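With one protein chain removed, the remaining protein chains of the complex are shown where they sit.
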Amino acid sequence: MKLVVHLLSCTPEPDRTVAAAARLCYSDASAEDLHSEIGQKKVSGFLKHLRKSGHMSPFEHASFTFGIDGISRVCSHQLVRHRLASYSQQSQRYVAMTEADVVVPPSIQADPELRGIYEGIVASSHAAYRDFIEKGIPREDARYLLPHGWQTRLVVTMNARELHHFFRLRLCRRAQWEIRELARRMLALVRRHAPLLFVVAGPDCLLEGECREAHSCGSPYSSIEEILADETHF
Amino acid sequence: MKLVVHLLSCTPEPDRTVAAAARLCYSDASAEDLHSEIGQKKVSGFLKHLRKSGHMSPFEHASFTFGIDGISRVCSHQLVRHRLASYSQQSQRYVAMTEADVVVPPSIQADPELRGIYEGIVASSHAAYRDFIEKGIPREDARYLLPHGWQTRLVVTMNARELHHFFRLRLCRRAQWEIRELARRMLALVRRHAPLLFVVAGPDCLLEGECREAHSCGSPYSSIEEILADETHF
Amino acid sequence: MKLVVHLLSCTPEPDRTVAAAARLCYSDASAEDLHSEIGQKKVSGFLKHLRKSGHMSPFEHASFTFGIDGISRVCSHQLVRHRLASYSQQSQRYVAMTEADVVVPPSIQADPELRGIYEGIVASSHAAYRDFIEKGIPREDARYLLPHGWQTRLVVTMNARELHHFFRLRLCRRAQWEIRELARRMLALVRRHAPLLFVVAGPDCLLEGECREAHSCGSPYSSIEEILADETHF
Partner (left out) sequence: MKLVVHLLSCTPEPDRTVAAAARLCYSDASAEDLHSEIGQKKVSGFLKHLRKSGHMSPFEHASFTFGIDGISRVCSHQLVRHRLASYSQQSQRYVAMTEADVVVPPSIQADPELRGIYEGIVASSHAAYRDFIEKGIPREDARYLLPHGWQTRLVVTMNARELHHFFRLRLCRRAQWEIRELARRMLALVRRHAPLLFVVAGPDCLLEGECREAHSCGSPYSSIEEILADETHF
């Protein structure tokens, strides 16, 4: 199973919704007036101003729901550490792992010998898993055998503020390749529906012009296009 | 200004979105399959099951954004105590309070003499407020004069899980009438878009059949229709 | 490595701190008065009242920090789903997994043959892990080989309100044995420092007298002592 990321759902007109909320704070507009037209140019100006000054709270009014297939439990464990988000994850307690679905790290994929060893471990773990279940071991226990690379599925909802935070951390070249690729795909999806909310997004090197990491990667991003093109195949 | 509550935006197909996320947890459905048809009856069954067993986390994937005009700062102070939500509130620091807009509690409204006194205080505070501003006092300081009943505006986003929690606390007859009426209007609005997510909602008397309050009101609700009809005029 | 749970730190006088905060809400006591003596009996009464009426927010003022050694990555993945808590987890990206430390589920432990198979998988995965690292595969990738049962370490901070929620879900007999045992140990620890905050805690069967699960275990707990005695060896 290859990584598949869908945008299942999002707030309609996310750019305009956030701009309308921001406008309410600083003007005498009523909630009714918020329905009236704000020109696209004004929306763009509002959002740029919020982002520049760091007043990101109106970004919370736009919400995005993703369906994610085919990330490893390594990656999902990193993902769910983001606490300002909602998760529904496929249960290994209730769902039988009938297929040997694993993520193969590119570094292992690149070396036929190591890849063979990896596939051997996967196959023998999965065989033991099925054997254990046949012998009456509950699924929730048999899974202790399965390798960390085993695949999982989630539905994830984040708002645009948390997404910006997520992209800042996880699009950094020092994040692991798997969650970086997940973040890259999520960014590409949200930009289609909210081009102004996500006109720019990414790590400190791109947003602030400098890296805060103790051990910088030494290769700062210079544009969001560069990030979007930086695909990791797995 | 009368209380006006709009549903500015919400997750499209909220009932189905939540059911799809729940289905992912307990089945081998992929994110792609989630796009396929789930019959309305199945959606209804899933949601009922989640609610009954208290597994409310999939309800977080449906999000609702409200525009609220005309609640008092008393009510907004109670409202923003709900931390699992997003708020954009009209700023009294930046926006001039040009009109004397207050909420009049029904108990005061009902007594012409007290209502006169209240209106007098409102008028004299507002006159002083304008006077102070003319004399160079910043808006943010002049507002210390204004009565608690002064009106405010907000954009609020909550997900369906937090809304259920909000309705549980704030539709109780022991909640103050103003936030109860706000909650009642919000409930009526979300039921139009998510009839299955909110087929039932409200305080413990309705949901659990018993009250936990130390000082019960003694008048348990017996149906959601009764709650929806229980309007407070102000 | 056996499961070890320490209480690294907690709010001093947690019972009294929560009671003092609650007292502030409903009386004219100043923050200074809060320092004065509240008798132990009064503290007990306040806390009982809060718990009974479900007004749990003052419980948030007491905070508990645990050091946890020797849970599996299965268990830590469940644990970190609790979002109202703080986590610092040993990194598999930066720390080399030099020893083959795994949790053995009791169901596997009980069957020598299966236990042998499990140990074989663990040994061969770990050997491959070390081999991969020697051949230049980064630790963060080599770990995809390691079984889910692999051990991890965390520092976890939760406040007393979230702990009650955690105990409600995770001390249920339908929770997995590993997180149940973790919760049982945590409960035993906090009761030593906060006997009144945790005079009772646990699943719905104990607290509400009835189960909400669709598939009840059929064996409701009748006392907290029964929960505390219900050890799972692993």
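For clarity, chains are labelled A, B and C in written order, and residue numbers in each chain start from 1.
Simple rule for what comes next: contacts are C-beta pairs under 8 Å (C-beta built on N, C-alpha and C of every residue); 3 or more make two chains touch, one makes a residue touch a chain.
Only a predicted model underlies this, so the values are computations on that prediction, with no experimental measurement involved.
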Residue among C:S44, C:Q90, C:S124 or C:S216 touching the omitted chain: C:Q90
Interface with the unshown chain - residue positions in chain A: 49, 52-54, 204, 212-214
Residues belonging to chain C that touch the chain removed from view: 1, 4-6, 8-13, 17, 20-22, 24-28, 30-32, 34-35, 57-58, 60-61, 63, 65, 67-69, 86-91, 94-96, 98, 153-155, 157, 159
Chain not shown, touching residues in chain B: 72-74, 76-77, 80-81, 83-84, 87, 92-93, 102-105, 107-108, 111, 114, 117-118, 121, 124-125, 128, 131-132, 135, 137-138, 140-141, 143-150, 176
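To be clear about the criterion, only the chains that are shown with their structure count from here on.
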Centroid-based (C-alpha) most distant chain relative to chain C: B
Multi-chain contact sites of chain C, meaning residues that touch two or more partners: none
